[in-house]
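As you look at this complex, bear in mind that one protein chain is not there, while each of the others sits in place.
Order of writing sets the labels: A, B and C. Residues in every chain begin at 1.
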């Protein structure tokens, strides 16, 4: 239950024990084919092995029990696979490979699927972000820095920043999919000695079979490729935490600029009948925290001993699948939260007037600065703001009542200076740039690699 | 499979979804009883509710699906429980509580069980450590610092240090069990307003029902108690990593002072017939790394908002059970590794002669220092050691051939100075102290609280 | 500059290089005295060594350079100390100790000072919290859960929860000061062989000299004591993050229930004249994040090899002082922020009316539940709340207009049910309990150990 909250069904399926076994078998089958093509083993043996490399031919519960007891999945798997093939092929199963070759390569295949799932969902998230950016390109709201009103922005700009972030994530995940995923094949200690002179040919053949990159040499104890992917997942999760966090802050009772929407999950309180908790954003935030906190295990585990490690690598078995599940969960809950979002432009407009409309103080300063210089203008408006705050009046009222300011900015100029829509700067330009970046990654198509 | 490697069945059971539901129901039942005793609800209602608080009366798969969808387990559970009780009791289910009251208190109950399981296994580990410390109190071996020979120790002393560490962990876990586990009850925002004037009585009653401590006030967003337990688990896991690491280092092919033993799990290589990997110690080390890396999520998640949190608390649902599972796994694999250990005293003795017996250089220095002062002695032995290393002879041989040294230490004195058993200092005293500490925690009994 | 932001001057002084050298010398001097008392070295030698163990007698910059080059501070220090004492004492400097004995014991002394500084500042923070809890025990405000209004609380209750948390931290830090700080003395590999039969007496004597606990045996590679302190610091920092976070959330422009106060640091914007950033709370939050994130390095580093470690221990040299500095910074900034806080009870009262006063929905439900049962009451109020929200009217108005509700609760009863001060439950009881806990730790006095 708790684990189902923090994974998507699709990602859980990619990293399930059953799928893992199938991936291990896929690698064994591809290895046999590559060895047959390299002339190392008879083609008929490869063919037989390939036909038996189907998880449904195995007693999986028994295999899992044995693996848990043995502390490793491959040894019992290879034994059972060997029993499944006929005598002629038996001697060619797993030829010259070490368990880590099979596991690492299988995990690379899982990671590829995992990256594709993440990318697809991020593209869906980007689509929602793009739509919000476009629709609200002129919806003014308070820009907030250090949790205080700063100057006005538009909700479209906020969405455009989420969008641009998401677009950059997609670009990075696509690149990692193309570059970071390499086949692992080194045999017992990375020499491929058991394959005689055919080692490199088999390595290249296996990579070709599986569509993975050919490494310069085996990398059993050099985990930079795994770190690269794990770091990107952590970055992705942190981005989801940022977006989900904004949604929760905007949805606070006193702010009320967005709300969770009728279609959104859960959210009713067990005791307070009026309450609608932003459960999707909250769960996104929780998943994002967990995913972010799951990266260090991979990073710290990457300090590995000699040719193959004693502990750090084994820890990856649990850490990497979990990181994918958690990140997928963070992306999915964020996507749901954003898709179901109700936006309240009128509330945004009202909030711009909160605290006496002080949010226009910089705008007023800039208007004055053209006449009296920035320094003097800053001082003048600061005094004005302090006075207005003390008196409990608004900035506009205080400015209109101030002789000095009236002397510099006559009423129509003052009104122009205090009009929010006149002080949005490059917001639309920035929105357009984010939308253009989004179109660029779209053109390569959701399922495609850029 | 991978998750079964990194948990014990017992700890997995304590933190299973099924057990969690039962614990939630236990809290609901105890709450009703406490409210009945406080006169808040009719005793008959408490009685009916209590009878329905059995997980086997619920359609768990449906409940889990709904909980995953809703992002929280308690709301669907309370609805179903309400449906199960008769009309007279219906209105009294979950009276005045908030979901977090139920979840936090249920988790406290799970943590108590978890701490008991850990303590029991640590006591079993301590028993093995004590037996090794006793049996090998005079088995000399090389003391190693910065991965270099330093001066001789005994294997008993090494085991006594593992033992003393384990004893300290048991003491801390027992204390935490007694002090850190408090009931949670505050209602919607920590005032217990829905319980009218009976709030404190119900809080105390609930604590008494469940054997948990009464907090000063609700602590929904102050997670120090959870951090306290999580930190101890991390400390426990780090200790296991230390012990398992020593076992792996001692078992290296060139060192060979311990080996994995015939009863130990797995360890055969898929490709190298001679190999016996120390799988138990390796898996202990992997589990320990994962557990250590699981603490920060709890710690960072403890920065929570206002009266009840949006994200940090929800993350605990996954983080805390996982931390217990991983720590239990680390302790269990370490215990297995230590129980199955084969110790090779002869190899320890041989290794003391490695590198020319240079390990006795400090002993020689101290013997000389009595005559010529420590500074001069140090210089003399350093030169001797350098000379012996360059010549490829041993320290003894070089010392015997050195006129100056012979002048200070005649042959019998030199022999005495170079005899390992004469240079073990307080090793036995320390072993005795560790054993005494162990006996002290034993007297309270494995299942008892100290 | 950036480092000065994230430390207090006092804590920086405790962990400065200069103070560290003095602490190392303190340990060398105490060791000599303990050895003299044990009859191992001449009293006159101990006396001479003691007189030279003053950092101002050393060329510190040269020492620091040499230490940085050598990767360790003690070896050059001992050489220089040896040069400083006369010939008669020279041979007795650092007798039988290893560098780690000196460093670990010196760090224990620093940690004791550090814990005292933290405790004193936490007591100051508790005093502010207690004063707020007392003063605002009847100041109503919105209780917020998942960043949404839940039910009313008082600001005094919120402060009481901060207070109770702070009190628990003080208790834990005091206990750790008394129990976790132990002397380190084992010589080269933990046998104290170089001290002959006097080992244990010297160990006990050194502990007595320095007021530290006597461990069962040396603990060079078993770092549970260091983890214990580090975990408490992380817990302390997380608590500060929680308090500072609440202050920032309460100070948001739309919430405005607290503000940073005229005496508080910084906070003016470089560009927005009206802005007062809550710089103290922000910096507290930043320091807390850094401190929380500094714990795992200590925890992960605790997996150490054999009798003395190669890497993990050395990492502590940087990690532990930094953790103390960051935690001190988090506590100090939180204390400043809370001390300078301006509280706006009228704004709290206004906000209770935000969102149509829906915060009283649970109160209304409970009032109805007495008549029609909780289930039915919940349904009724949920419909009412939804209707009121859709109509944009308040809860009170909707309730008054609802025939069914009027039938159950006549106007005076309805008014009572919707009166905030009638729905604060056990808030004052809880405040009193927190204040009592505070008085209890106070009685032992700021500088005393409980």
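Some points to look at:
Following the convention adopted for this analysis, a residue touches a chain if its C-beta (ideal position, glycine included) is under 8 Å from a C-beta of that chain, and two chains touch if they have at least 3 such contacts.
Note that the coordinates shown come from a computational prediction; the quantities given were computed from them, not determined experimentally.
From the options A:147, A:272, A:399 or A:418, the residue with contact to the unseen chain in the full assembly is A:147.
From the options A:188, A:320 or A:405, the residue with contact to the chain not on display is A:188.
Across the entire complex, the residue among C:50, C:129 or C:187 in touch with the chain not shown is C:187.
Those residues of chain C that touch the chain absent from the view are 1-6, 17, 20, 63-65, 67-75, 78, 94, 96-99, 187-188, 194, 241, 244-245, 248, 265-266, 268-272, 278-283, 285-290, 293-294, 296-297, 300-301, 310-315, 317-319, 321, 333.
Mapped onto chain B, the footprint of the missing chain covers residues 142, 144-151, 248-249, 251-256, 268-269, 271-278, 282, 296, 300, 351, 354-355, 358-359, 361-362, 365, 378-379, 381-382, 384-385, 389, 395. With the whole complex as reference, residues 82, 90-92, 95-96, 98, 143-147, 150-153, 157-158, 160-161, 164-165, 167-169, 172, 187-197, 199-200, 203, 215-224, 227-228, 231-232, 234-235, 238-239, 241-242, 245-246, 249, 288-289, 292-293, 295-296, 299-300, 302-310, 362-363, 366, 369, 373-376, 423-427, 429-431, 433-434, 436-437 of chain A touch the missing chain.
What we mean here is this: only the chains that are shown with their structure count from here on.
Work out the mean CA point of chain A and of chain B, and you get 33 Å between them. Counting only residues that touch two or more partner chains, chain A has 248, 268-269, 271-272, 278, 282, 296, 300.
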